[in-house]
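One chain of protein is taken out of this complex; the other chains stay put.
Chain naming follows the written order as A, B and C, and within any one chain the residues start at number 1.
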């Protein structure tokens, strides 16, 4: 690859936009050519506008970039979208129509019949839907989405179990980080010394998207995986890193050892292709009795791995474990960048 | 009751000991006559030794009390025990043998065959075991225990469901407060910006004790309730108040409305007897989509109620809800004081 | 007083409005007759609109109150104002003109030439300005203000020192609570694991208001106290309670013992009149080496006392100490209620 592809970050100032920038700074294949924002900040320096919260500060290369509006004439082949849902529903389709390849972190198109919802290790074959998408919509570009942070975290660790055994039923409780609510997001007066046992639409998204991730593309549309799913979603006082407790029944009642083995040996196309953002091990299984913990485990493999612990028999459903993922990296910007690398490597981004 | 009964708090300086003192200050039936502590603090003023953390400061009446060792000659009819487990295993039996009525918050005797483990609203009839206890052990006093904070919180809200329908299977995830680990307990470096998905022995205690609470006394021994139980216990950055997410299957598959109704109408002996520490409503069911929250709900009814919310159908097990209890009041000291009031009112403390 | 006076809370849903309601529930002299809010919530139930964060929940008596707009025909003799500054600048004067006695927690009129800025124990004589205010403005009602939370906390503890010795120079650093920024206020992503060394306008307000509190009313206007003042204001991750470190030079270089003595013996009109909201001791001086702490000391005397500790010699300026006050009680709503009690008791509210 002699020249880097030009990429834009749409909605560049928010918490996910910042993660996109942080992951794209120094990327071997991509270079940032445009940053977009809402109307009132257009024309300002990125460094003056972003309330930057990612450790290490604003990368120097982007601090001086002038913010642009999100419009279809952007100078970029690939667009990473962290737009607010309202803005996304207009802009992303227009960009795809104009030939841009949009990798969207936004919920707007995730459940569309012809829009792939991809975790690069889990369901790369869903990219085949792009042919239908382009034909049906008359686009020269495309939209690929990457799912809600909770859905990605759960589905990545569960994928080898579903592939090997088949999931029947799942009860999952999430302990989700504050950064998932964007900025300003959760008020400190609600977060300090508190738990909020509710996140709007999260339980629904987690169920629907997990079933799409683990389902199939039949050439015409996505066929969701069939299992029974119940999620309790909670917000806790953690900056980054969603922790899930999982109780699950699997076909054939595999042993704890088999479950760990399947998780540990799990590899996908990103690992085969050695993509720049791919974790070496997508799932890390720990044996300590008190891991994973967000503080200690969220940054492992650059924040791109699911860290699993406490894999045990579950009296009610058969298997239980705890899984942690970095919600704004593996669960958002990192997932999207990895999807773009995958499709680029597979030749799907003409 | 013309005269108050004399009560001691054993292990008076810890977080539960402080809650005992706070609840007993100004109690209409009981007056504090002794506070005990470990050897190195004996003889010191309570106010000088306790690292007091309950809002409002040390009650004036106890600040000047001289700390005593825990020995069987205590000047007290009733002893509330917040001893460390090691100290409790020697001291509590000796006190009961010497004629004291021990209400223990300690795990040591909870699962003993002839020691009642009581939630006053749930299984007051277990107090009948005291006859066997006294006869078999040759005691003139007695030991009554009140369970682990997580077990109490779960069992109180689940009791009317078990009585009305019968619990079959439960998956529960706890988000437990820091005060449950006593003082100094959890290091701030482990608590800030973190979740710890493990609490030693907690999941086992929660299962065993819940089954004893909801089980029966057959005249000779306790017969545990029969259901399948799985608990995931987590520590989160909250001062007080344990939050549980519950998914549960009940016999006869009652509706959400029936479940709420049974919880709301639930009353026990403490309410019939209008005991001083009894909440008017042991279970409060809220309809807001984002409640209960520790910060807002833990102090309702003086911290003695279980606050339930988000009662819904559960795709996997039938019914789901969230329940919050104040872990050092309803889940510890308050439960014990209420047990003592109950047995006193029922004439079981000669 | 045979009948309670009717009082309104203006801007009733915010953090200070909630504190007003909490303090006025069950008040012996005042009863809430109206709660006002911004346009979009008018007509709704208070309990449905307020994001209530004060421990103990919404007082039952106000949960069903219908919210009104802030207009001069309010059914109330006394109005406690927690309005946003914009709304206040229009509404408060109109209310005063219409005959209401406004006790405002808002900055709008604090530095006006004829508006008293009062801490009830410190400068009650400033109420004499009301005659000029009414005459000059043609009002039958009045406006009395109570200062910024940081200014009140500092000035209350410093008042006996200024009166006894005279302050010459002060360097103060504040560690301010999150509730001072109202709701939603500080984002949790800015508060968790962080300090923000800046609060807009706070340092200026603290200086100006402190000088007005400790200054004089000369019959025509307020003459500010003369000393040199430097404040460094910081936001820290504490819910309630502002902590100040103070280094100060006093005329005559009093000893540490004299400083403590003057603070301890300090009493004002609220104590002489035994006003309902008055703390018995406005300033509590502690001798422990690590007090005051917000968690332990903010609620002492119902949150109405300044708690002082670590009074020592200061190598640079002579005297140093730490002072803590509850920012939304002593520093806001409680200060305002106490001012109203004072003026009512002194016959200044015809």
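Here is the rule we go by: contacts are C-beta pairs under 8 Å (C-beta built on N, C-alpha and C of every residue); 3 or more make two chains touch, one makes a residue touch a chain.
If you're wondering where the values come from, they're calculated on a predicted model, not measured in any experiment.
Screening A:192, A:236, A:335 or A:349 for touch with the missing chain picks out A:192. Although one chain is not drawn, the whole complex shows that of C:19, C:162, C:212 or C:239 it is C:239 that touches it. Touch with the chain omitted from the figure is made, among C:41, C:247, C:277 or C:339, by C:247. Along chain C, the points of touch with the absent chain fall at residues 169-171, 173, 175, 190, 193-198, 228-230, 232, 234, 236-239, 243, 245, 247, 289-296, 309-310, 314-317, 320, 322.
On the side of chain B, the interface with the absent chain consists of residues 15, 53, 178-179, 183-193, 237, 239, using the contact rule stated above.
Take chain A: the residues that touch the chain left off the picture are 52-53, 55-57, 192-193, 295-297, 299-300.
Throughout what follows, only the chains that are shown with their structure count from here on.
Taking the mean Cα position of each chain as its centre, A sits at the greatest distance from chain C. Chain B and chain C have Cα centroids separated by 40 Å. Each chain gets a centre from the mean of its Cα atoms; for chain A and chain C, those two points are 47 Å apart.
Each chain gets one centre point, the mean of its Cα atoms, and the points for chain A and chain B are 42 Å apart. Chain A has residues 190, 193, 237, 239 in contact with two or more other chains.
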